[in-house]
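Here you go, one structure.
All protein chains of the complex are present and in place, except for one that has been dropped.
And now, subunit A:
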Amino acid sequence: MLRLTSSRLGSLLAGRPTAALTFSIKGRAASQQSHEVSEAVDMSRSMYYDRVDMPLPDKPYKDVLSEAEQKLKQKEKGPWSQLTNEEKVALYRLKFCQSYAEMRAPSGEWKTVLGGMLFFLGFTGLVVWWQRIYVYPPNPRTLEDDWKAMQLQRMLDMRINPVEGVSAKWDYDKGQWK
């Protein structure tokens, strides 16, 4: 007997359900052996699915019908014009879980995703800030302004990159930048 936990069910249904094992076996009662934390689905039987590209699933949504529902199914065998709108909707809901409108309805998940993203980005910023204060060693002496000034003067004296670089931009006659 093949079993599948409902947590893996979602990813399987994202693919083609025909690729999954759908073998319709009539008359087999649903059996659950051990009491597991997550509900196991019997993968050897046909499964119901709501898909916009496959309108008629392998089995109806509700298999086990109450007395009233069975009577309604009997009434369905007669002329449909005798059914009220409520009965028609009830028949639809017996066979299908979600209508197309419900399948297509936007979920607003993007707000959660964006919000979560920005939150964790912000949290990372706080972590980096804390690191800057408590983890980083002091800056090297060579990054201080007076050292950098002496370094630049030395570079100009050595005529570093005199054609297109730093020395080219320095006016030696006037002692200032061009």
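What we mean here is this: a contact is a pair of C-beta atoms (placed from the backbone, for glycine too) under 8 Å apart; a residue touches a chain by one contact, two chains touch by 3 or more; residues count from 1.
The criterion applied here is as follows: contacts and distances are computed from a predicted model.
Trainee: One chain isn't displayed here; going by UniProt, is it "Cytochrome c oxidase subunit 5A, mitochondrial", "Integrator complex subunit 11", "Small ribosomal subunit protein bS18m" or "Vesicular inhibitory amino acid transporter"?
Mentor: The chain we cannot see is recorded in UniProt as "Cytochrome c oxidase subunit 5A, mitochondrial".
Trainee: Out of A:38, A:70, A:99 or A:112, which is the one that touches the chain we can't see?
Mentor: The single option touching the absent chain is A:99.
Trainee: Across the whole complex, list the residues on subunit A that are touched by the chain not included here.
Mentor: Within subunit A, the residues that touch the unshown chain are 52-58, 60, 76-77, 79-83, 85, 88-89, 91-92, 94-96, 99-102, 104-105.
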